[in-house]
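Take a look at chain A:
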Amino acid sequence: MTGAAEWRLRVEALDKTFTLHLQGGLRIPVLRGESLVVHAGECVALSGPSGAGKSTLLRCLAGTYGAGGGRILVRDPAGAVTDLAAADARTVAALRRNVIGYVSQFLRVIPRVPALDIVAEPMIARGMPKEAAREAAAVLMRRLNLPDRLHRLPPATFSGGEQQRVNLARGFGAGHPILLLDEPTASLDAGNRAVVIGLIAEAKARGAAIVGIFHDAEVRDAVADRHHPIRPLPDAA
Partner candidate 1 sequence: MSGVPGFSYAYLDEGTKRMLRRTLLKAVAIPGYQVPFGAREMPLPYGWGTGGIQVTAAIIGPSDVLKVIDQGSDDTTNAVSIRRFFRRVAGVATTERTTEATIIQTRHRIPETPLREGQILVYQVPMPEPLFRLEPRLAETRRLHALADYGLMQVRLYEDIVRHGAIATAYNHPVMVDGRYLMSPSPIPAFDNPKMHRMPALQLFGAGREKRIYAVPPYTDVVSLDFEDHPFRPIRAPHACALCGAADSYLDEVLTDDSGGRIFVCSDTDYCATRQAARQAAE
Partner candidate 2 sequence: MSAPLLSAEGLTLRFGRVPALLGVSLDLFPGEVLAIVGESGSGKTTLLRVLSGQAAPQEGRVLYRGQDIAAMGEAALRRLLRSEWGYVHQNPRDGLRMSVSAGGNVGERLMAAGVRHYGRIRAAAREWLARVEIDPARMDDLPGTFSGGMQQRLQIARTLVTHPALVFMDEPTGGLDVSVQARLLDLIRGLVADLGLSVLLVTHDIAAARLLAGRILVMRRGEVVEQGLTERVLEDPQHPYTQLLVSSVLAA
């Protein structure tokens, strides 16, 4: 990481509490006053015990969860800054399309859509011509050891590891300036772990700001520039 790199993601005093109306309005605070700055070309690993709120933070950064308080400032490559925490749905959708890439733990399978199209879709959404996107998707899938015979099949019947690699190809393919990785190597063998380490290194080299949850110490040590601890909050009474 170069010292002159500008920040891409700035989290300020983020709060997140879940209110479970079906359990009599039970309130579960998960994040309180969370702050974090991530620069271009930097990879930050979230650390902390299971249940501390690492995935919750990642999902707030992805716009999947709404923030309860505080700000999530996102700077796009053109320099425009948007507060994700306050943005309306269409702005969030545009940021997710163009700026924020998110690799979830599990692939959400879409019936009947071939794996290749699932991988190519975010690239097409960012404006790449269809055929070029399919070509790029195929190259990336081969690199993740997904043979060509699988490209035309819907991933519903794939193994967990194959599905996860489709998910990774989908997340890395579009070259988003911000990447959020939720246990990207959880169900991968050593060979594919190495591929993912390579992909993360390349993303950093092109200036992506990365926030990830890495249970695998070997992967974490290989990619993370620093750790950001998340401490569990005491349950509200």
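Selection criteria: all candidates are chains of the complex that A comes from, given by their letters.
FYI, a contact is a pair of C-beta atoms (placed from the backbone, for glycine too) under 8 Å apart; a residue touches a chain by one contact, two chains touch by 3 or more; residues count from 1.
Keep in mind it's a predicted model, so treat the numbers as computed, not measured.
Contact annotation for this complex: of the listed candidates 1 or 2, chain A touches only 2.
Listing the residues of chain A that touch candidate 2 in their complex gives 18-22, 59, 63-66, 89-90, 92-94, 110-113.
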